[in-house]
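The complex appears here without one of its protein chains, the remainder shown in place.
Then we have chain A:
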């Protein structure tokens, strides 16, 4: 079988698997977030946290919940790393340095999972399991909770209640992420992913670092986290031993963001509304896959930086899926990609992570973009713009604008300063346009909470640790606050009835409009910067 045919076959299997999971998982998640009953485990958690699960929150209370929970998460994770020396299974790796601990804490709480550390020499199993893995679950659940709050904003009328953050958080973790991650961890172990509490394993007289990989591997992909237990991430044979695990990991990356469009359609009472979002996501995802695949297959050194086990197609498929979902796990080194291929991976992030985007974040990001697109479209049909029966006025446009502005703002300011700092030259592997690509990629990855690295850049100096940490925090929480404010003002509205004058948002016209907006906003914002990096590289 030629690599291309094998690649196409893998894409085919992936699509079939996603299509199979789409309905049951999407419907299940819709039920999870609209159920009125609580399980015993959940009730125990609520009692522990003194939470009344049946009281609903205003958007601001919901937002305080998200921010407070995340802040506490950062503090706990920071402290855990700083006292690692006292914890078991640290293998004398000692306390994590403060800059690195801050960066890592923010990184995992924001679902970025950017890693400025080398796990094998820095993180012991205690921090991995009690700190990082916990955030892998709950940071993903936070993203889904925010998405559900926004959906409720569309569905509900004349209310200031958006649901209960704690309930959404607990249910997302307990009913969705934990069971699926558990099952797939077992599957991955069966397929050869390692699971060990030892620090290493002796292979032909050489000690190779080992860890409880499988438990973290499943949620690493399922929660679109991406932080590897081992430095080589999914390129490491312990994390991703063969083509089947590779395909399963890609499936896990995509399955929740994809199925959430079904959940959305189900909750708004029109499944076509979900289909059209999925269509746009799928179209851009496929187009970018083609770009990366072709660029890599026809590059000068196609296999540079790629695992021979996977080859070009499976590497392109993984790279495209991980960068389009805010996952950031890698099974090949994006730094070694061609100008166009690496630029494509970067562009995936610059779209704002919505094709299909991270768990929850992808859905709310594309809905924000739909609001912007529908605002312009609404004007063009001569009515006060509306989307899903809600008018898009001053408040809604402001919230959407703030949400969209956050990422480019922190990205461009951070990368701009980094580009002229004298210390940066020493941190780069490559000079010239590829060096600039490395800087841009790092800030794109942090600001979009992706976490994948171009890897050609050493990001351990204080400037990078701090600035990337700030980018991750702002890139995550400013959109979340804006999205919740948006949900609040949408829920307060009454529903606008659908008439012949209403612009339908289920057909190809809307899909074109939405897809066009996603591409256009990214292009207009980043083309000047990209011209000096990947574009210059690609045209050489």
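Note that in this section a residue touches a chain if its C-beta (ideal position, glycine included) is under 8 Å from a C-beta of that chain, and two chains touch if they have at least 3 such contacts; residues count from 1.
Basically, contacts and distances are computed from a predicted model.
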{"item": "Which of \"Potassium-transporting ATPase ATP-binding subunit\", \"Deferrochelatase\", \"Quinol oxidase subunit 3\" or \"NAD(P)/FAD-dependent oxidoreductase\" matches, in UniProt, the chain that is not displayed", "value": "\"Potassium-transporting ATPase ATP-binding subunit\""}
{"item": "Touching the absent chain when the full complex is considered, from A:212, A:257, A:357 or A:378", "value": "A:378"}
{"item": "Residue, one of A:32, A:397 or A:492, that touches the chain absent here", "value": "A:397"}
{"item": "Missing-partner contacts on chain A, residue numbers", "value": "372, 375-385, 389, 392-394, 396-398, 401, 404-405, 408-409, 412-413, 415-417, 419-420, 432-433, 435-436, 439, 494-497, 499-504, 507, 509, 513, 520, 523-529, 531-533, 535-536, 539-540"}
